[in-house]
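With one protein chain removed, the remaining protein chains of the complex are shown where they sit.
Lettered A, B and C in written order, each chain numbered from 1.
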Amino acid sequence: MKIQIKAYGIAREIMGGSIELEFAGTTVHDLRHVLLVAHPQLIGLSSLLIAVNQNYASDEVKLAEHDEVVIIPPVSGG
Amino acid sequence: MKIQIKAYGIAREIMGGSIELEFAGTTVHDLRHVLLVAHPQLIGLSSLLIAVNQNYASDEVKLAEHDEVVIIPPVSGG
Amino acid sequence: MIKITEKSIDVQKVIETASSLGAGAVNVFIGTVRNTAHNKNVVWLEYEAYESMAVAETRKIIDVAAHRWPLMGWAVSHRIGTLKPGETAVVVAVSTKHRKEAFEACQYIIDQLKEHVPIFKKEVFEDGEEWVGARPQAQAATRSN
Partner (left out) sequence: MIKITEKSIDVQKVIETASSLGAGAVNVFIGTVRNTAHNKNVVWLEYEAYESMAVAETRKIIDVAAHRWPLMGWAVSHRIGTLKPGETAVVVAVSTKHRKEAFEACQYIIDQLKEHVPIFKKEVFEDGEEWVGARPQAQAATRSN
């Protein structure tokens, strides 16, 4: 399936902006693996969360075609 | 000696304002005794401090004629 | 800045006074007049201060706070006179590099101020009045009006 992926902060810079991905996997865990392989610099971050439909998603969450998927590097608000 | 005594808050109301006192004692302890006898309503207060020259004074502090003596009932700022 | 004033307090100005370019955190406490006390409507409050000593005692508190926490700026302003519900009675503001210290120092200052600074507050209700904290609780409940 195709998924649109948005990213913020340093993740946005590493990934070069929002991307559309032809995704062969099923879960957040699979997506993380695909991203780390495609963009090894993401491995060096202190944390890398994935939000699905505006909630932090754990690894076993399954992805569907029209999900809002966002890559969240370490937050630093305030 | 003569001392001028100022009071604030409920102590001011009980004592009827600032007073001049012909004082036969020597210490803050003596003054407190004189005041409590003259104004028994002061006894019912949660606390009654005496400031001498803008510092809270303990009972053994000696008073002199031109000291700034102020009666401080329970504080409730803020 | 330590200020005892009959004029309405400009909170923004107190905050600006306490701010510092090197500080990342400002904590501000604002004490306002509540519209009820002891389940009765407060009509107004009257504050009076032994002003010179109130300033001196507040300065002592600030000195201790500045020893305990690395304050980069601070300001305290206390209103006196007649205050209606909703009005600001006191503002304490401190700035520090990091936020934990700002919270701690600000709370210390207002706690100490309420305990030691010679300022006195009378609550005026529709059916009477009461000097706050003047008498032990049991007697306060049966006060005359």
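Worth pointing out:
Quick note on the criterion: a residue touches a chain if its C-beta (ideal position, glycine included) is under 8 Å from a C-beta of that chain, and two chains touch if they have at least 3 such contacts.
For clarity, every value in this text was computed on a predicted model and none was experimentally measured.
In the entire assembly, the chain absent from the figure touches the shown chains A, C. Within the complete assembly, residues 11-12, 15, 19, 21-36, 85-86, 95, 97, 99-100, 102-103, 106-107, 110 of chain C touch the chain that is not shown. The omitted chain makes contact with chain A at the following residues, 6, 8-10, 13, 44-46, 51, 54-55, 70, 72-78.
In this text, only the chains that are shown with their structure count from here on.
With centres taken as mean Cα positions, chain C sits 25 Å from chain B. Averaged Cα coordinates give chain A a centre that lies 49 Å from the centre of chain C. Each chain gets one centre point, the mean of its Cα atoms, and the points for chain A and chain B are 72 Å apart. Residue numbers of chain C whose C-beta contacts span two or more other chains: none are found. For chain B, the set of residues that touch two or more other chains is empty.
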